[in-house]
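Dumping the structure here so I can ask a few things about it.
Only one protein chain is missing; all other protein chains are in place.
What follows is chain A.
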């Protein structure tokens, strides 16, 4: 009798063991800048994904989800492609996510069809990325999306003549085009468009030129970091504010981690953006709590964290819809047109472009206590990617 029980026990153990071995783990590869000058944003990817798992558990519809992170510190299309290939072929990931820079996202796109892998872009903001493959989804933003409201604000504030200054690379050119189109359609005159190298840090000569251009408004876009700070200091130091030349920019110039560095000089500066860590909603409060629970520093939370959080949501939904099977078309179709309440506000995945439609906010830099924040003062509801809209 006892030997029978033992046998049964052994059998069931064997069975359990085999079940555990078969219980599928679905791997998701996340490529982002985990080291180097942009590591803050890679860290934000990580925080956002972990925060989602913190709230929703580590299983999607009974399937374990495992995120695998890979470091891609800068613009390096060849390495982006190699990393993606390695993740798909060797690690067997069913989903890819990440891409901080546009060229990296573009390099990954051709692999998706063959690898049968959907790819959720968590940052890269050039409009055309989603057109490169039917398996690309994007939960971040595009330059057009954030720039069009900026131009509208300028027109509504009575601006007649404007000048643009942007970094001379893909997103900068997109921002310039987006501003130009909307501003000129609104009846404004664009007196000059300046494109400066990404490495520019001394903006004094450029600000002098803006001053003499006769424009009443300057639109600026640079990627967050050294150039934004240099520009803001020159803008203030040369007295453009006093001369009545208004500044309007996308939120990239005023990301929360950089605000303390800008200090009081930035107070009152307006920008348009899709996410601010201080966004007042229960969803955002819960998001910030979840971020803290996974060890995130609240003062370093950026748009990349919310993009990763929503990106993880899409991946969970896709796993759910395909029941863990590798069926990219079914997975992508399942989330097309999906709407939900994100920490940034109501969002929808546009079924045609697979890009996220979201609110864009006009914000003003404010100081509450010792904390600088982007206070949302106006909402532009349900903004599509204007760059794809026109096509």
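The working rule: a residue touches a chain if its C-beta (ideal position, glycine included) is under 8 Å from a C-beta of that chain, and two chains touch if they have at least 3 such contacts; residues count from 1.
Heads up, the rule we're going with is that contacts and distances are computed from a predicted model.
When you check the chain that is not on display against UniProt, which of "4Fe-4S ferredoxin", "Branched-chain amino acid ABC transporter permease", "NADH-quinone oxidoreductase subunit C" or "Protocatechuate 3,4-dioxygenase, beta subunit" does it turn out to be?
"Branched-chain amino acid ABC transporter permease"
Among A:204, A:329 or A:379, choose the residue that contacts the chain missing from this document, as touch is defined above.
A:204
Which residue among A:27, A:116, A:300 or A:367 touches the omitted chain?
Per the contact definition at the top, the residue touching the missing chain is A:300.
Can you tell me which of A:24, A:86, A:168 or A:289 touches the chain that was removed from the display?
A:168
By the contact criterion defined above, which parts of chain A meet the unshown chain? Give residue numbers in ascending order.
Spelled out for chain A, the touching residues are 36-40, 168, 194-197, 199-202, 204-206, 208-209, 212, 225-226, 229-230, 233, 236-239, 257-258, 260-263, 300.
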